[in-house]
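Missing here: one protein chain of the complex. Every other protein chain is in place.
Take a look at subunit A:
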Amino acid sequence: MNRIKQLFREKKNILSIYYTAGYPNTGDTIQIAEALQKSGADILEIGFPYSDPVADGPVIQASSKQSLDQGMTLKLLFEQLKELRKNVTIPVLLMGYVNPVLQFGVEKFCEACAEVGVDGCIVPDLPMVEYEEFYKDCFEKHNLANVFLITPQTAEERIRKIDGLTNGFIYLLSSSATTGKNLEVGNTTEAYFSRIKGMDLKNPTMIGFGISDKQTFDKACSYANGAIIGTAFVKAISEGNLEENISNFMKKFKD
């Protein structure tokens, strides 16, 4: 059984952390992964940077730019990730935009993911129809989960289709917004989360975008299997001692 499925079977209130590979320094990728696991993260989402990240806000864009300027590439990332499974046992996903994957080669990308022990991918600008037609077989051959995003505007029929296509989890955007906005659970958001919860989907759900502290995390967990933190974490490790920053940041989400 794959690591993602097993985790959701065994655990509630799952905390997934996003970080940009090669940020703050090119060589930090594995160190961050290990430190996050040690301080209690349940899933890692490692972002491979892209020059034009339209779905992201200024914080993640800036981290992507810095990482690229310092020389990060997808090829280098896969080199670094050869060390991933020495100590990291929790599920790991790669997150990034479709163009670097296309240039790397879809087949080669899937093979490389499988080789280094990556469990799945999140590619926000890869549309469902294209995934189904050109990518799905390759992903499944290498046991890679493809995680789709849904928003408050996503129609029920489309959510059902996504639920049928994926085998990891479904990424619930708390609002139709680029990354880095705060979670404000008003009546409409609550209705949306409740609606999704009531759909009884086969895949677990994770709430992403806008989670920055224990309070928002707990709120998210009351509607979904867990939550994803990205911008707040990237901000927290921008300067200073990496290990200390990570440990301090993660303490905020523990009881």
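Quick notes
The working rule: contacts are C-beta pairs under 8 Å (C-beta built on N, C-alpha and C of every residue); 3 or more make two chains touch, one makes a residue touch a chain; residues count from 1.
The working rule: contacts and distances are computed from a predicted model.
Of the candidates "Simple sugar transport system permease protein", "Paraquat-inducible protein B", "Ferritin" or "Tryptophan synthase beta chain", the chain left out of this view carries the UniProt protein name "Tryptophan synthase beta chain". Check A:Gln6, A:Asn99 or A:Ser222 against the missing chain and you find that the one touching it is A:Asn99.
Remark: the omitted chain is touched by one listed residue; of A:Pro127, A:Gly164 or A:Gly240 this is A:Pro127. Touching the missing chain, out of A:Gln6, A:Asn87, A:Gln153 or A:Ser194, is residue A:Gln153.
Residue-level contact of subunit A with the missing chain is found at 50-52, 54-55, 57, 61, 65, 68, 73-75, 97-104, 124-127, 129-130, 148-151, 153-155, 158, 173, 176-178, 181.
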